[in-house]
Every structure is written in structure tokens, then in C-alpha cells.
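A protein chain is absent from this complex, but the other protein chains hold their places.
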Amino acid sequence: MSGNSFGLLYCVTSFGESHGPAYGGVVDGCPPGLELSAADIQKELDRRKPGSSRHVTQRRESDAVEILSGVYEGRTTGTAIGFLVRNEDQRPKDYSAIADKFRPGHADYTYWQKYGVRDARGGGRASARETLVRVAAGAIAKKWLRQRYSVVIRGYLAQLGSIEIPFKNWQSVDANPFFSPNEAVVKKLEAFMDALRASGDSCGARVNVIAENVPVGWGEPVYGRLDADIAWAMMSMNAVKGVEIGAGFGSIVQKGSEHGDEMTPEGFLSNNNGGVLGGISSGQDIAVSLALKPTSSIRLPRRTIDTRGAATTVETGGRHDPCVGIRATPIAEAMLACVLMDHALRHRAQCGDVTPPTKVVKAKKIN
Amino acid sequence: MSGNSFGLLYCVTSFGESHGPAYGGVVDGCPPGLELSAADIQKELDRRKPGSSRHVTQRRESDAVEILSGVYEGRTTGTAIGFLVRNEDQRPKDYSAIADKFRPGHADYTYWQKYGVRDARGGGRASARETLVRVAAGAIAKKWLRQRYSVVIRGYLAQLGSIEIPFKNWQSVDANPFFSPNEAVVKKLEAFMDALRASGDSCGARVNVIAENVPVGWGEPVYGRLDADIAWAMMSMNAVKGVEIGAGFGSIVQKGSEHGDEMTPEGFLSNNNGGVLGGISSGQDIAVSLALKPTSSIRLPRRTIDTRGAATTVETGGRHDPCVGIRATPIAEAMLACVLMDHALRHRAQCGDVTPPTKVVKAKKIN
Amino acid sequence: MSGNSFGLLYCVTSFGESHGPAYGGVVDGCPPGLELSAADIQKELDRRKPGSSRHVTQRRESDAVEILSGVYEGRTTGTAIGFLVRNEDQRPKDYSAIADKFRPGHADYTYWQKYGVRDARGGGRASARETLVRVAAGAIAKKWLRQRYSVVIRGYLAQLGSIEIPFKNWQSVDANPFFSPNEAVVKKLEAFMDALRASGDSCGARVNVIAENVPVGWGEPVYGRLDADIAWAMMSMNAVKGVEIGAGFGSIVQKGSEHGDEMTPEGFLSNNNGGVLGGISSGQDIAVSLALKPTSSIRLPRRTIDTRGAATTVETGGRHDPCVGIRATPIAEAMLACVLMDHALRHRAQCGDVTPPTKVVKAKKIN
Partner (left out) sequence: MSGNSFGLLYCVTSFGESHGPAYGGVVDGCPPGLELSAADIQKELDRRKPGSSRHVTQRRESDAVEILSGVYEGRTTGTAIGFLVRNEDQRPKDYSAIADKFRPGHADYTYWQKYGVRDARGGGRASARETLVRVAAGAIAKKWLRQRYSVVIRGYLAQLGSIEIPFKNWQSVDANPFFSPNEAVVKKLEAFMDALRASGDSCGARVNVIAENVPVGWGEPVYGRLDADIAWAMMSMNAVKGVEIGAGFGSIVQKGSEHGDEMTPEGFLSNNNGGVLGGISSGQDIAVSLALKPTSSIRLPRRTIDTRGAATTVETGGRHDPCVGIRATPIAEAMLACVLMDHALRHRAQCGDVTPPTKVVKAKKIN
């Protein structure tokens, strides 16, 4: 294994490069009997598709998914689900100018030094285009989690550069190209992105993801913690540099009497812990926040070296997202879905005979 | 597997409860021929030992480690290294008052609901005392990494509650009970902790960890990223609620022209990425920061429920760290060491025949 | 994970059903820099292809492989190698007569009872057609092992029904449709198969596989034994019911003074152990033998039950190998190659700094 699979029981394997013939993946471990069609996956792929607004990369891809196995007469069979997305709008020539240079902040340099060989076309394997495999795998997980446990997983853009976006409602999120949960801010985001794009620069972002209705008991103690696996999943996304669960870094300045979420027979009175206690879900909403760095591929000239080690400068043309955070929401949702599904299966493997002994009223929603 | 092992090639397995007979672990995958004695491990265990100052738990444990296998005539044999630490100062009676209640912010509730049974003595398996297994495993990794690759891994307390601690120098870190890298702040920390302890409350903290001299090329793309595995490792520690690599959450407000670390033949000009690009080490320092929540076990009364679901209050006596962050530094170092060692082995498995093609001057130190 | 991946460092993931759109796989962990083209894989796929003689299934498949990722400018990049083989000659209608019955000796019944749903077209996921994924993955492993370590992996048919086939030479193996290492026996095999086919029945077989030039030291003690992993790999092939290493079941009646392979400075004097001692390769040839049961799909009527549990009989038309053992040779070679490659990588991960301390003359070939 060299990093192209994840998950113990709901296991996702991925392949593909940005300007190769195709991306694809294998989902292993899905329970049998789930109704599944390409449309279920396509719906989520379309949410992260390039070219959907002027604020993201203009690469033209239909991102049409083909299911190759594991589904028979409209239902999963319990065997491996293979799927494929052909690349359609490859332009490897866009990259000839930077094929022997390393973009600052990009994986160009580290792939080259690690492997001694590098597919320089659009970042090759390092391209964020790989995230379509995650979204496809997450679409299946989302559907099963919702049907089997009523789990709902949703995310939104919480900050774009220095613009904080106060959460208003979930309806707004899919009604604008930013996944902004607040329509009042959209105009401001558009103006900011137009100016940013004109400047040839890029910016960072914060994305929040919430999973509702997760039963108490998912996650394993010590090294198999649910929150640790979520942190891994988020940090494995391109450009992510920070992850928080619940109060996150804010908990540094909290007192124990403030942070520890009190309980009543009607549920928890707060959710500083973000739905995870001791690595195990508490029944409250799982609340995750992540920081995405600004895109490395920018038009502004920057100092770098070439593959012979000589000083040079690099400017990146081609088609790039000026803020990878904008399209990150469906990816973060997908990764959270995959982790939760893995732990749902792990939990019933070991604790399938356990009924949670203490009855509590469904925890109040406090985030 | 139910969460008590981690690592693909440098694999650590852990067992033990806070008030059971012993903790222990198995380290599998250590290369043969490494000089190793109990003293190498004891040295690190003593750094996290309870009772070393009035600011931490007063439990009296010698934490003496016994190596049971895998070492012959003073050198590792390449087989499994088993080790054991007997508990000496168990006081299970301290917990009788809270055996049927759930401490807010603690794993009491989730263990109980997941397993239907719970070792209530001092948190049982959820106790932070488990981290001694991590420290032991990390001690072996640290030694091998330093001997084989000159890698140096060091951490420090960067913030205690609201007191930020500016980094001065590494010598200070082991010269005070807080792992403070700044002796001028120690008096302030002591006063703060004395007041906190008197109040019966607890507080959060920030710990930073740095790995120097990590070669370029460790880590695997996509899902086997070095930074994702580090995020997992840090979030798997008790009480951790947030993890950052490099600029972390600060990268949200950076522009691409500011964040992307420029390169010259003399090395990188900044380290916003914290030593990892595309999931692979860049040759710069690996820089990690983590947020620890305040301890859940406090003397102040708090609202909660009991195992029958009825409303009650809980006050936690016994012996507890008023700030788990104080003793977290050696644990974070250990976890980083284990992750790096795992990836060192993984890298040479796949890329053992590759020499990094571009020669660069050893990157300048900019953190 | 639900059984569709194998290998720790050279990891193979597989998907596809007999009468679905395609088979495919992902090979993860291949070292970078290996020259690789579709032709390298095609060559091996053609050896197991159906329809190559009248003695095997008459299904017409070109089994043309497409590499989808992981290769750039003719060399592996170190990232995931995705590949695809489209099914061309699906005839799902052939199976309508048996869609609600269970063939004796077949996986029909167990898939149905395990998953509650079953792709009845040609065995679905249980079809031996899946072995083309193994052969593709093995082709890459074979090439790397030969280039990097001069390892040569070859197999042959050692017994067909009751006809034992004495080994003559390797040249014969690919010169007849049986992988018989003895041309003198081929006429007899043909006559036997013609009669068997006419009778509507099927038969079992024995296949032997040998790996030459395997260096001393591959394999891990106790649970990661090379021979255990080989046994797993062979038994994971369709229809295999027995596996032997070296003297195998013959060692039951041997004395220790006869079995234990004596050593001299010129090498071992025998190879009863089949190239593995204590789970670790000895430098001698790895010698494996496997028993394949007769094909379950036969034209003769047999007693069985249907999906409602009622008694019935079943006769299997369609196109089937009357002896799956005939085409098993390239599959067994591929599985041995994958296991050896995995252990080659694992060995250099842990023991990359070790030089075998005792110099021995290259062991004499005694099998």
C-alpha cells in the first residue's frame, strides 16, 4: 500500500492523474441491498464539478461516472463497486512552461525528489481533481448512512480569505457557487473573487462540516478514535493545513467548568466537544472545521529553482481555482461520510449485541 | 482490530487501564541492530511521569519499564519488542463516588453507551495514563531516527490558558515543569496554576512540536500523506481538539503569493507549509501545533446524569492534572516520532532505489 | 475492506463480474521508474485467455488491457496503477435456467445466503474470470522481480485427473495448451480431455510453481511468514483445495534426519523445505504445489435445491472449463509473484541496512 486506499471496513481505493485518461476508484465493504445508480453518485460529483461558475477553474469536464461492478438490478451486491470517470479536457501543453520548475507551495518538488520521476501535467497525481474519487465514494456512504441511521452530513464555506460568513441556514448553501450558508454575503464574496482573480493571486478559506443524528457509540478508543480518523480525513484533502473538532483551538482559553458539556435527562447543554468524547460519538452533532491554504498555482511571478537546482522564476498559467476552498465543501462532506460509515460498520462488528444501557432523550441541538 | 494498534510498518500495540495491574505495549517493525536498553525508554517516560511537580497529578508511580522481548545482548533483533509498566498507586476507591455518573466532557458516557460495560476506575482505558505506551514506543523511534537520519524531534508548551509563551530556546524546555521554552514566563505560569488549582477548575493549552532534519520524500500522496498521518496522531491524544501544520488556520487569510514558500538554490525562503508539500516531507522542519482542552475531571460541581438517566451533579475528587497540556509535550513528540519512523520505513520500501535527482543546499531554518 | 484487496506494500485491489461491463484493478506500491506498457501485462493475460484451445471455455474475449494511470512516458511513477479489461462476450441469458438454483460445489449458494442478493450471471463476482486481475498485477510484479533481483517465477501442470505429468523441461510448458512440462504426455492429455468433455463431466488437477533466485531473508517470522502468505495466495484462487510447500504432505512420513536440508559451503544438499525456513526465504528455490478441484459447472444432472429451498435438479450449459486447472498455471505464477514482491519491499523497509553476514556459495539447485 502506498497511500491510495483508506478505510478499514468501508475501504476506498483511488487512481488517476489530472491529464491521464481517467480517474476511478473501488469501494469495498458496502453492505448489500442498497439501491444505487450512477445518478446517486453523479449528483454529488456535479456539486464539485469544475467550470460551474467564473470563480472556479474553467476546465470543462462532464465528470460523468460509470459504475463498472458491484451493483446488480439496481442494488449493491456486497462486492467491490468499481467506477470510472474519463478525463475529457486534458491540455498537457499548458504545463510545458513549468515542467522543469517547482511551483512554490506545490507538490511538484516533493514528488520529484521522492520518486525521481514526475507526471508534470497539471500536478499529475497531486491534482485536486483526485477528489472526485472521494466525492463518489462519499456519495455511497452518505446514502447508506441516511437510509440506515438517518445521518445527515452537510458542510458550508465559513470564511473566504478575511471574509467571515455567519451561518444563516442550510437552504442557502446549494443556492450559490460558494456553498455560502448566508445569501447576504454572496455579493461581497463575488466582488472579492473578481478582484482576486484579476490580481493573479489566490486566497485561503475555512469550511465547516456537520454530521447530524450520529448514534452514540461510533469510534474506538485510544488509536481508533473517531475524531482522530476525522482529522486524518480532513488533513488528507489537498490544501488543508488545520483541523478542529468542536471548540477546537478555542478550547485552549476555556476553563474546564466552561468546556465540559453538561448533561441533563433532556440531553447535553452545549457541544464544545463537537460530538466526540474519548474518541467515541456522543450522539450530538459531529462538528468539524478546516483551514485551506491558498492555491499554489498563481499567475504572479515567484522565485523558485528548476530541476537542475538553478534559480529561476515561475508564473503559472493554465486553468486553476483561485481558491480551492470554494469547491471543498462537497469533498469535506464526502470524507466525513466515509469515516462515519467505516466506524458504523466497525461498531456493529464488535458491539452488535450491545444496546446502549442508558436511555437519554435525543440530545438537544446546540452547536 | 479495535483501535489499540497504529502504524503500518512501525506498528505500536497498546493495552492497560488506569487502575488495572499494568500497562504495556508491543513495538513491531523496528529494524534490527539498534542499541536499546530500558534506560533509553525510561528517560522519556520520566519526562511525562506524574507527580513531578505540584502542577500535575500527585499520583505516585515510578513508571519503571521492563523490556520483555526483541532485544538481545543490548541490540534489537528485528522481532517484536514487548514492554511492561506495572501500576503501583492504584486507588480505585477514589472513583466509587462517580462510578454511576458521567463526568461532563469525559469519555465516561460514551464508553458506557458503546460497550454496555465500563471500567470506572480512573477512566479505565480512557485514562491519559495510556500515553506512557506512546512515549515508550516513541522513545525507540526517536533513537532510531536520530541515529539513522539525524532527525531531532522536540516540543514545548506554547500557551497555557490565555498565557502565550514566546519561544526563546530549547534549553529552557526541560528546565521547568511546564516544558516552557522561556524561563521568564515560568513564574507567571506557576502563579496561574496555583490559582487554578485552588479554584478547583482546569484549563486548556497549546503545544508545538518540531522535527528537524527530516529528509525530503517521506510520506505518500493522496491518502497516505505525512501531514494527514500527523493530524491523526495528534488528534488521537487525549484532550486534543485541534491540529495545525505550518501556518495552519493562519493560512486562511494569507494570499497565495504570501503563503507559497519560495525556493532558491540555498533552500526555501519561508516555511508556511510546515515541512510538508503534497503530503510529502520537503526537507524543511516539520512544524505541528495542537490544542488541548481543559481536563474534564474537576472539583467544581457540574450538572450531569447517572447510569439510570436521572439528573444529578458530579464533583471529581481524586488526583488529576488541572491541565493535561502540561505533560503533553513528550507525548506529542513521541507520536510525531512514531509517524515519521513509519514513513521512513515505507519510503525506503518503495523508493529504496531512488536518489533525489535535484541537489539543494540544506534548506535554511525558517519557522 | 471486504476481501477485494491484498498485499501490505504491493497492494492489489480488484473489481468486476463475469457478465458486467468490465474487470479492473489497482496496483499500489510499485516502485517508480519501472519500464511498463500494456504489452507487458497483455503478454501474461494472453496466457490465461479463454478460447485458446478446445480444452478450455469457448468464451471469446480479447482480454485487452488498458492502463489508466501510474505510468508516464513509459515508466511507473510510484503512484497507483489503474487498469481495465472490458468484457466483450457476455451472455447473461445462458444463466437464466440456473438463476434460481444452486450448482453443487459452486459459490451460488453461499453468496446468496451471505448477501441476500446475487448476480447469477456466470457466477458474478465468484467467476474465475476475476483471475485476470491477479494475472495483470502479477505481470508487473514479475517484471520488477526479474529486473531488480533476477527472480524467475514459472509454473506447470503436474497432474490432470489421474494422469501424472513428470517434469521434463520449461520450454515445453508454453508450447502446448496445458502448460505441460512434458510434450510426450500431451497426446494423452488431449485424449483424456476430449473424452471428459464428451461425458459432460469435469476433473481436478495439480499445478506446481517455482520461484528461482529469491534472495535469502524475505518473509517475516511468526505471522508474516512467507510460506503462510503463499498458502493464503494459492488457496485464494478459485477451486484450490490444498497447498504444499517443499516436501508438503510427504514430510509426514519423513524422519528429521531425512527432511532437514543439510548445508555445505557450496549450498544446501536438498530442498525438502521448499525454499522457506522459519517463514523466511533460504535462498533456495521456492517450491509450491496446489490441488484444484473439478469445475462445479457440468452438464450432468445433479440434485440440488432452489432459492425457495425446494428440491430440484440442475444441469449447467453455457461455456465452462471442464478443468480449471488447465488455465491455472499463469494465475498461480502471478499470485506467487505478488506475494514475493510484497515481501521484497517489506524486507528492505525493515532490514534495508543489513547485509547477510554469512557468505555462502549460491545454493545448488535441488528440487
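Some points to look at:
Going in written order, the chains are labelled A, B and C, and every chain counts its residues from 1.
Just so we're on the same page, contacts are C-beta pairs under 8 Å (C-beta built on N, C-alpha and C of every residue); 3 or more make two chains touch, one makes a residue touch a chain.
All values reported here derive from a predicted model rather than from experimental measurement.
Though it is not drawn, the left-out chain touches A, B, C in the full complex. The residue touching the chain not shown here, chosen from C:Ser18, C:Gln42 or C:Ser282, is C:Ser282. When you scan C:Glu220, C:Asp285 or C:Glu333 for touch with the missing chain, the hit is C:Glu220. Listed for subunit B, the residues touching the missing chain in the whole complex are 1-5, 7-9, 11, 13-17, 20-24, 26, 28-30, 32-33, 66, 68-70, 72, 75-82, 84, 114-119, 124-125. Take subunit C: the residues that touch the chain left off the picture are 1-6, 8, 12, 14, 102-107, 109-116, 125-126, 130, 159, 161-162, 201-206, 216-217, 219-225, 227-236, 241-265, 269, 272-274, 276-283, 291-296, 298, 300, 302-305, 307-311, 322, 346-347, 350-351, 354-360. Touch with the hidden chain on the side of subunit A covers residues 8-9, 29-33, 78-80, 148, 221-222, 345-346, 348-354.
Quick note on the criterion: only the chains that are shown with their structure count from here on.
Without subunit B, the contact network of the other chains remains one piece. The chain with its C-alpha centre at the largest distance from the centre of subunit B is C.
Think of the whole protein's Cα atoms as having one middle point; the chain whose own Cα middle lies nearest to it is A. Between the Cα centres of subunit A and subunit C there is a gap of 38 Å.
Between subunit B and subunit C, the centres computed from C-alpha atoms are 45 Å apart. In subunit B, the positions touching at least two other chains are 8, 221-222, 346, 350-351, 354.
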